[in-house]
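For this depiction, one protein chain was excluded, whereas all remaining protein chains were kept in their positions.
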Amino acid sequence: MEKSNVVLHVADVHKRFGGLHALADIDLQVEEGKTHAIIGPNGAGKSTLLNVIIGKLAPTSGQVVFDGTVLTGRKPYQINQLGIARVFQTPEIFADLSVLHNVMIPALAKRDGMFTLNMLRSLDSETGIRAEAEHMLEDVGMTNRREMLAGSLSRGDKRRMELAMCLIQHPRLLLLDEPTAGMSRHDTNTTIELLKKIKSRGMTKVIIEHDMHVVFSLADKISVLAQGRIIADGSPDEVRGNPKVQEAYLGGAH
Amino acid sequence: MFEVIFLQFLNGLDKGAAYALIALGLTLVFGTLGVVNFAHGALFMLGAFCAVTVRMFLTMETVTIDPEKLSPWGAPLEVREPLVQAWLGDFGAVLVNYSVPLSILITIPIMLLVGIGLERGIIKHFYKRTHAEQILVTFGLAIVAQEVIKSVFGPNPIPQPMPTDLRGAADIGAWLGMQANVITYPVWRLIYFLFAGVVIGGVFAFLQFTTFGMVVRAGMADRETVGLLGINIDRRFTIMFGLAAVVAGMAGVMYTPLLPPNYHLGMDFLVLSFVVVVVGGMGSLPGAVAAGFLLGILQSFASMNQVKAIFPGIDQIIIYLVAVIILLVRPRGLMGRRGVMEA
Partner (left out) sequence: MTTFMSRNDLFLFLGFTIVVLAMPIWLAPFGAGYPDLLQRFMIFGIFAVGFNILFGLTGYLSFGHAAFFGVGSYAAVWSFKLLTLDAIPAMIFAVLISGLFALIIGFLCLRRSGIYFSILTLAFAQMSYNLAYSVLTPITNGETGLQLTLADPRVLDAAVGQTFVGQPVPTLLGQQLGGYAGFYFCAGFLILAFFIAQRIAGSPFGMMLKAIKSNQTRMQFTGFNTRPYALSAFVISGMYAGLAGALLAVTDPLAGAERMQWTASGEVVLMTILGGVGTLVGPVIGAWIIKYFENILSALNDNILARFWSFLPEGVADVVVKITSKFVGDGWHLTLGLAFVIVVIFLPGGIMEGVRRIAAAFRRSGSSSAKPSARTQPAE
């Protein structure tokens, strides 16, 4: 593997909660432009890993490097400003704002989020941002809902809108935490199509997913996490054939 | 110098005891119900006015005019006779004398009813609403309570005498084998301190050794899990609110001889006791008690002339200053659990 290709490097990360070793010796390399899936049984530490990457949790030891910049120790908003966006397991949205505003805010964040005494600009101008948001909503097929309050959307629509909120920032790395959980088969397929479309734009993605259908339709590479450790790593076909993975899934079922 | 410091320490104890008792109830309510209760000070005040009411009834008099005797001004003499004394003789006089501690007996059921009524009537509808809305509704209730008291009892403080036997000062210095008459401390304050100790101990014992208390403690730690066990937490929490009201009410009753109660007594103590709760750590019962005493004693030291000479005005702001520093440096307070209301 060529080093220059690796955009996200999780290096020797450990995370302990009291006596619980939630993440042990995690070493993960995500290549530019690829879709990297993390799978594993419940409680394997998948969400903890995402939280460490995004700065919500600090690792007990080890560090996360994004494109040569150490993320560990930075605030969540700084990490986002470096070009990392995240879709949460339960949608984190602005429930009492309209769908259009929900999508405009991340675009504003990209421009003004760091607050360098740019009050006057952010007070007045939204040049281009409204148009860009409308365009984004068209992409995810939600133009007809743009004036609705985000809180009144269906669960599937909330997820799609959250995805739009991430995509409008044109992140270099997109983290998806079970993007299709609780969706109907139809919605799941729409989401897969949407994610494939983004893939063709060359965005790097890390995706946590239970649904093997989703994983095998999207992933270029899969890491399997069990009890806080990576037990297998490789292309979808390699992972599919790995006996350790079968064991982890069957053994972890109890 | 040691005597001076010891004396200030003692002086801080009774105020600290009052803070601790109010903060204890506030914390119980916050820890169990998750409600930020701005009306808690009002419960303290209501307790104090229970004492006022009891004394009013006990000191009701009949006035008869005795045509046989004349007053020094030559008018017929008005004979005032307290009703209790007429009915119960000397025992009535004892009742009047001990009106303040006796009021506690009446205050307990009244405050229990007030607390349960408040929780069932209003507070329970606010469990799921934001802290800001809880603050607002209880703030409104506090205003209503204080205005009702004002319109019934008037705006002026109403002094409550302490029992005659318990007036005067105790020579604590002499008890401890020091020089006599150096460290003296009013008996009633000492009683207040001991009373607070008993109440606090009682609450802790109740929570520690009864199954009811165990469930409540478990609920404070993790409400959802306890709910999943099929235990009706809500009814217990209602009773906890009543208990908190009783503690505040009793604290108010016993404090009346130290500070004549008026209608804004509750508000005065409320702000301070919130500070106490925050300093102790939101949701921590031992923290609330410790912080109550700590701040009472700190306030007492800050009002020493020697201290004021160095930091002018420190006595006016010491409590708030401590709160600000604690909140900024260690937001979970002295003994708060990590993650409770931290942000």
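Lettered A and B in written order, each chain numbered from 1.
Note that a residue touches a chain if its C-beta (ideal position, glycine included) is under 8 Å from a C-beta of that chain, and two chains touch if they have at least 3 such contacts.
Being a predicted model, the structure only gives us computed values, none of them experimental.
Touching the chain that is not shown, out of B:Leu77, B:Val94, B:Ile116 or B:Ile143: B:Ile143 (per the contact rule at the top). Of the listed residues A:Val52, A:Leu71 or A:Met165, the one in contact with the hidden chain in the full complex is A:Met165. Per the touch definition above, the residue from A:Val7, A:Val52 or A:Ile105 contacting the chain not shown is A:Ile105.
Screening B:Phe57, B:Tyr127 or B:Tyr320 against the full complex identifies B:Tyr320 as the residue touching the chain left out.
Only one residue from A:Leu8, A:Ile54 or A:Leu194 touches the chain missing from this view: A:Ile54.
By the touch criterion stated above, the residues of subunit A touching the omitted chain are 54, 56, 75-77, 80-81, 85-86, 88, 92-97, 101, 104-106, 108-110, 112-115, 119, 122-127, 129-130, 145, 147-149, 151-152, 165, 169. Even with one chain removed from view, subunit B keeps its contact list with that chain: residues 36, 122, 125, 129, 131-133, 135-137, 139-144, 146-148, 150-151, 155, 267, 271, 274-275, 278, 282, 312-313, 316-317, 320-321, 323-324, 327-328, 331, 341, 343.
We take it that only the chains that are shown with their structure count from here on.
Distance between subunit A and subunit B, defined via averaged C-alpha coordinates, is recorded as 52 Å.
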